[in-house]
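First, the structure itself, so that you have it in front of you.
For this view, one protein chain was removed and the others were kept in their places.
Each chain gets a letter, A and B, in the order it is written, and its residues are counted from 1.
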């Protein structure tokens, strides 16, 4: 899938861009350097000194929240402006580093690799708010995925894979038998699956922390190009979860962003927010480890499939009933890519 | 050398395709997955699930001798037929995996990567029978060779290299001084070398297990595209070996198959069968180790030469007297490749 430039992407966790730290990361084929400017806001510059093309990410973080190039000492602030050239007073016009719009929101650092004048922070998906919300506790991590970013949403939208990929944690034989409902518009795909009155999968049994059959929900929202949020959980069977009474159950939210590094590699930022067992000492660490395992399993499957796909470009596949959501999501991304290529205002801008 | 598709290739040792095991191996650029079907026969399928292109070799071997895809659970038998799709009863037409003709014979698993209707098992070279014969004991191994498959026969047919590559085991200064005789037809090359009345090379001295000068034979048969069998051994000098009386000597048979993985890499299956010291405890292990060393030396030489060859495509070489066999063998393979490219029935099919 082609990379879409005019969109907000998760670029980093805030702690990766701590004060005095310099982060190098490539987003949408663009090498970027991230640091905090004088106001404590994250800044994203091209990772290239305009003098002799040294990566600025190898530079020296100065106390005034600028970066000094490690080669011949040119110094730049968070707006890309050169504030000092060793050995001369005159700052030539070319002594400037391109920047990318960059904001911190919902516990992520976001960057907009495309046309700067379209970078409205209001377009950042609000559904990510549960990553940094007083009523939720979140764990999360980053995976460097050797696959095109579109493979990640394929994985997340069709939860049939849980039975096979996550046997022993999230998976059990009750999932695939329950059909999905797919709805949406030109900006969203919603996939809903309910698994009623069954023995809970091991990880959910532990989350709920009580015996007895459960009702399990998987309410998925995909937004192009690369965000997938899963409202998931279990409640004791027949206690009204399907009608909306869920707060007595184990409520979770799995937030996923697949930021293209290149066409063939993806920075996968996952988090899992919860409203169960929030105050229990050590439980964050337990869940961090368990979900890191889960998403590593997904990554293995995605990379395996992608390696085959790359040697079979354009070769047809057989679609199954449970692919209805992923097919619809792919179409939205394709439409966005086509609109961007045609130079028309991409759909995401309509917000 | 171009890869020939319409031929039987050694794909694996039988123990690599044990019951309940799944083997992934690429043959002639085709990624394949091998397993035992319900009859205990080896099966070779394309290593790709038709649903979302997951490698089937990452799948789950089921008790009914089928493979289940590890991603969304589609289940296939040894004929490539889908026998179950989780979440739906209807099996669509596209839910089928291509297969390759595959048989077990002479202690090898053979596969035919080309046109299925030409895959007659009677074409499998009978000269490999000594790998699995009551009168012979065989050791063997597999080497992943970073070279075109034709380089392997070049190495094996000109035994002059033994003096330099295998000094201290098979080599000594008596080999290169003795001329070769080359004969053959459009399906075979035969190279014969006799080294009479000389002090045995160390490995042959040990094989014969007695003092005194020996007569040594090297009777080589090459068949295109990729099999080379060496009838080799020593007997006490002047005891009639050249006239055919060899059973009192140390009789060996080195069987070699170079299966193309890609144009530039080869699965080299070697074995060494013998009629000497057969019942001696521990001697299998001794020979296994010694011949593994010998063929690793060959691989080093082949890979060294191939790396130079790749940066010199088409550059002429000087041919020596002892190249008469390798040149003739190359011509047979080239003729087979040209016939296959021309779409005519390749020579191998005439059996």
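Assume a contact is a pair of C-beta atoms (placed from the backbone, for glycine too) under 8 Å apart; a residue touches a chain by one contact, two chains touch by 3 or more.
For clarity, every value in this text was computed on a predicted model and none was experimentally measured.
Q: Out of B:41, B:142 or B:163, which touches the unshown chain?
A: Of the candidates B:41, B:142 or B:163, B:163 is in touch with the missing chain.
Q: For a quick check of understanding: of A:14, A:55 or A:141, which residue touches the chain that isn't displayed?
A: A:55
Q: Can you say which of A:92, A:212 or A:240 touches the chain missing from this structure?
A: A:92
Q: Please identify which residue in B:127, B:237 or B:301 touches the non-displayed chain.
A: Considering the complete complex, B:301 is the one touching the chain left out.
Q: List the subunit A residues touching the unshown chain?
A: Missing-chain contacts on subunit A: residues 31, 47-48, 50-55, 58, 60, 68-73, 85-88, 92, 94-95.
Q: Touching the missing chain, which residues of subunit B?
A: These residues touch the chain not displayed: 154, 158, 160-161, 163-165, 176-177, 179, 300-301, 304-305, 307-309, 311-312, 315-322.
The definition used in the following text is that only the chains that are shown with their structure count from here on.
Q: Between subunit A and subunit B, two copies of one chain sequence, what rotation angle (nearest 5 degrees) aligns their Cα atoms?
A: Result for this pair is 120 degrees.
Q: So what's the Cα centroid distance for subunit A and subunit B, whole Å?
A: Averaging C-alpha atoms per chain gives centres 49 Å apart.
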